[in-house]
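A single protein chain has been omitted from the complex, and every remaining protein chain is retained in its original position.
For chain A:
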Amino acid sequence: MAKGKTNTEDYLRMYRQMVRIRTFEDNANQLYLSAKMPGLTHMYSGEEAVAVGICEALTDNDRITSTHRGHGHCVAKGAEFKEMFCELLGKEEGYCRGKGGSMHIADQSHGNLGANAIVGGSMGIATGSALRAKLQGADDVTVCFFGDGATAQGLLYEVMNMAALWNLPVIYACENNGYSEYTKTEEIAAGSITARAEAFGIEAFRIDGQDVLAVNELTQKLVARCRNGEGPFFIELETYRYHGHHVGDINREYYRSKEEEKDWKQNRDPIVRFRSWLVDQGIASEEEIEAMNAEIEKDATEAVAYAEAAKYPDAAEVDMHVYAD
């Protein structure tokens, strides 16, 4: 059962997980900018309260499916820095032995069924995981993360229809960060996003995705109801991505203003907000928080150094894992 987030330890863990995501992304961005990382990646910075608020309401037995912007989900679901950085750098000790990379990190031991580089590509997988749970009488819940851009994919409506018909234990978590790649969401999404789920008879919620406690509280309730056979549910989480669509998307004033970015960062940052709440409530002092931040930064620095020094997979691995035994 999910722990109630009602004590100091749980609050601090949520804060720690959000800072771990931000720190992971800052380091990943540096790896990209210094040309140490092959390929490219999509930063989750700014959306931490969504992944952490939701995943802290889940157990290791609950499953998630993730997206191309998936580092946040991966950390929040329990992954370690070392294996994640190794994967980003294509090293053998990565979660996928370097075969997946940033866009395909999967960490089955914590129930992460994997990031997916096809927008909306994991909606069937998440719903199928929930179908399996129902058929086998298991009580695990699956959360399907996807962005506002993915709501334009037809697959969503096919699987929501089946999830609703069969009361599957799945929660569709739409991270609405306002942009579908380089295009404003209002230009690609007609009408209301939650109304689309409601059309299938799915209870849908629209909440502030920058408020980790609100996200967590709602998710805990919905997870409990899913376990009770009342699924599926749909949550639209209003959030913001601090970086561009991907790390190379730097000059982006043609689609969004610097003022808008500044406003979200200064006034709605999920980590800053939660930090002041923790201090106000007397849960942690500024010093304790600074110490935690420093410790996370140190962990990340060490993990990056480890990953840089780690070995690449042997060439003999290239045709391994095409087929399972």
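Points worth noting:
We take it that contacts are C-beta pairs under 8 Å (C-beta built on N, C-alpha and C of every residue); 3 or more make two chains touch, one makes a residue touch a chain; residues count from 1.
Everything below uses one rule, namely that contacts and distances are computed from a predicted model.
Per the UniProt record, the absent chain's protein name among "DNA-binding protein", "ATP synthase gamma chain", "GntR family transcriptional regulator" or "TPP-dependent acetoin dehydrogenase complex, E1 protein subunit beta" is "TPP-dependent acetoin dehydrogenase complex, E1 protein subunit beta".
Touching the chain that is not shown, out of A:13, A:104 or A:206: A:104 (per the contact rule at the top).
Among A:37, A:55, A:96 or A:197, only A:96 touches the chain that is left out of the view.
Panel shows chain A; residues 63, 65, 94-100, 104, 106, 108, 113-114, 116, 118, 121-133, 135-136, 142, 154-155, 158-159, 161-162, 165, 320-325 of it touch the chain omitted from the view.
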